[in-house]
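Just one protein chain is left out here, and the rest sit where they should.
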Amino acid sequence: MDAGNDWAAAFFGLYNYWIVVVLMMVGFYIVIAHGNLIKKIIGLTIFQTSVFIYYISMGNVDGGTAPILADNISQYSNPLPHVLILTAIVVGIATTALGLALAIRIKESYGTIEEEIIQGMDNPG
Amino acid sequence: MDIVIAVVSAIFLLLGGFLCVTGGVGILRFPDFYTRIHATGVTDTLGAGLILIGLMLQVPDVLVLVKLVIILLMTLFINPVATHALAQAALKSGLSPLLQSKNHKGG
Amino acid sequence: MDSLRFCNPKTIKEDNAIELLIDIVLLSFLVCIAFAIVRMKDLFAVIMLAGMYGLLSASFFVTMDAVDVAFTEASVGAGISTLLMLTTISMTGRYENTTRHRPMLALVVVFVTGSLLIYGTLDMPYFGSAQAPIQLHVAPHYINNSMSEIGIPNIVTSALASYRGFDTFGEVVVIFTAGVAVWALLMVNVQRRKNTEIDDANNSTHEQHFIVRFVAKMLIPFILLFALYVQFHGDYGPGGGFQAGVIFAAAIILYSMVFGLNTARRVISQPIVQLLTAAGVLLYGSVGIVSLLSGGNFLDYNVLSADPIAGQHLGILLIELGVGCTVASVMILIYFNFSGRKNDRELEEHKETT
Partner (left out) sequence: MLIAATVAILVAMFLAMIRGIVGPTFYDRILAVNMFGTKTVLFISLIGFVMGRPEFLDIAIVYALLNFISVIGVLHFSGSVEFRHDDHDNSTVEKDS
């Protein structure tokens, strides 16, 4: 009975982090196994979002509410991860846009955005 | 009085939730794009409206009520327009409704 | 489990259970979408799924009490990122090559890394625990003293703009740099083409949707007004410069999509946008310099006014304005450059074929 409770506690207590790891690995797989540059950038976005989820999950407190002060509420979630992630999201879209711009320029110069073909063109033979 | 409002709100919420699920089933089960857009276009707007009205009956203060009304108005304006634009674009691009071609096959 | 765990064992209470259930369901949806993204070759479908992924993660952030983060994700995910990706694939091609390089090796690497990370999570404090180290360091100071030191109820804004103002300054500079870099990469000489020629290309795709034009015309003032509300209400509710900037830019982008890029460029000329990009960063930095010259530390707003709380309010207002300015103009600049590049290429192709 006790062991069963422990397992349930571990499952519900760590589920968010496991999902974070799974999402992170999916993003990682897309980045290393796919040759298409746009797909790689989308993989990076997934990776990035998993980090956001990780931070926000860590900041959550049981029974807490959003960190905006109000009367008769005493328990708030941790505001610090929210601050970091809020700016990270906007920085993330700016850097993603930079990546996409690079992909457009690569397409214009090489005529393709597939990694193997570009490498083949760079090192013939 | 409170109990009446609670019951009416519950009815609206349940009806709205039911319509949303119906729309979901519709988008999944219907055979082609135009029937699907019909299913979601109708139930989405109505379901959203019912749920928002159900919430409006429970608001604690006026500001929340105003925000809910804004959301409701936006939904009523934007959803039909988006659906219309989508259907028009699909028709223009040459995606033809299923019935025309499959009538004789009994599909 | 062992006694080093930082929490009382998680008990599943009635009121907690529904939030836990929603949390688990949303995260499972995210995983489904992520796997579907791996499998798909059609980049258009991938981008649509990425849009859903953004919607889902915003819902998740709301359930995790991170309303400000959800707000940002909502405005970025729904407004900008999908559009930028679509513009890109309309230039680079819609389908991915079917071959993957060394999928087995990649799978092994991913599997091993993932197992190690999951092994690492076993030592973590349970989710939601109030005794975890992260909850005990600086966060209590922010929560307990924000009202007396800064005087605004939204702790996220007070931490963003005042306690960690220098951090945010760095982020704004990064956004500025990214905007400038995109501009440098995709710049097109607009003067090269005759305006009439561009107008022809513009109008051909827009004139038919009368209803869309009408509703967009009605909607754009609302979006702009809402952006201003978000900008100035950020002290009291979710919102602030980052969100407001993105929403403002989204309204301009909607305008340029419905009425054509060239019309939008006539309304908001690109040189002014470029100027505003730098002006926001400068405003932010100069607030810091002014507080330095008035005898405080860099970005210490207490010295800006006789009353420290009033000084904090003034400082936060100004730097949020700077942030909003930079973010909005960088987003507009990025979109204008992407879209301008696309129009330019289409004109070239049009010329070649005729």
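To keep things simple, chains are lettered A, B and C as they appear, and every chain counts its residues starting from 1.
Definition applied: a contact is a pair of C-beta atoms (placed from the backbone, for glycine too) under 8 Å apart; a residue touches a chain by one contact, two chains touch by 3 or more.
Since this is a predicted model, take the numbers as computed values, not measurements.
Chemist: Would you mind listing the shown chains in contact with the chain that isn't displayed?
Modeler: Per the contact definition above, the missing chain touches A, B, C.
Chemist: Out of C:71, C:127, C:142 or C:242, which touches the unshown chain?
Modeler: That would be C:71, which touches the missing chain.
Chemist: Of the listed residues C:36, C:147, C:173 or C:292, which contacts the missing chain in the full complex?
Modeler: Within the whole complex, the residue contacting the unshown chain is C:36.
Chemist: Spell out the interface residues on chain A facing the chain that's missing from view.
Modeler: So the residues of chain A touching the missing chain come out as 65-66, 70.
Chemist: Residues on chain C that touch the omitted chain in the whole complex?
Modeler: For chain C, the residues touching the absent chain are 18-19, 22, 25-26, 29, 32-33, 36, 42, 44-45, 48-49, 51-52, 55-56, 58-59, 62-63, 65, 67, 70-71, 74-75, 78-79, 82-83, 86-87, 89-91, 93-94, 205, 212, 215-216, 219, 222-223, 226, 230, 237-239, 243, 247, 250, 253-254, 257-258, 342, 346, 349.
Chemist: What residue numbers in chain B mark contact with the hidden partner chain?
Modeler: 9-10, 13-14, 16-18, 20-21, 23-25, 27-28, 31-33, 36-37, 40, 44, 47-48, 51-52, 54-55, 58-60, 63-64, 67-68, 70-71, 74-75, 78-79, 81-83, 85-86, 89-90, 93-96, 98, 100-102
Methods note: only the chains that are shown with their structure count from here on.
Chemist: Taking each chain's centre as the mean position of its Cα atoms, how many Å separate chain B from chain C?
Modeler: 28
Chemist: How big is the gap, in whole Å, between where the Cα atoms of chain A centre and where those of chain B centre?
Modeler: Each chain reduced to its C-alpha mean, chain A and chain B end up 31 Å apart.
Chemist: Quick one: report the Å distance separating chain A from chain C, using the average Cα coordinate of each chain.
Modeler: 13
Chemist: Could you tell me which residues belong to chain B and also touch two or more other chains?
Modeler: There are none in chain B.
Chemist: Touching at least two other chains at once: which residues of chain A meet that condition?
Modeler: Correct list: empty.
Chemist: Give every residue of chain A touching chain C within the complex, in rising order.
Modeler: Residue list for chain A touching chain C: 5-6, 8-10, 12-19, 21-30, 32-39, 42, 45-46, 49, 52-53, 56-70, 75-83, 85-98, 100-105, 107, 113-116.
Chemist: Residue numbers of chain C touching chain A in their complex, please.
Modeler: 1, 7, 9-12, 16, 20, 23-24, 27-28, 30-31, 34-35, 37-38, 43, 46-47, 50, 53-54, 57, 60-61, 64-69, 72-73, 76, 80-81, 84-85, 87-89, 91-93, 96-97, 99-103, 106-107, 109-111, 113-114, 117-118, 121-122, 124, 126-130, 132, 134-135, 138-139, 142-143, 146-147, 153-156, 159-160, 164, 167-168, 171, 174-175, 178-179, 181-182, 185-186, 236-238, 240, 242, 245-246, 327, 330-331, 334, 337-338, 341
Chemist: In their shared complex, at which residues does chain C touch chain B?
Modeler: 209, 211-212, 215, 218-219
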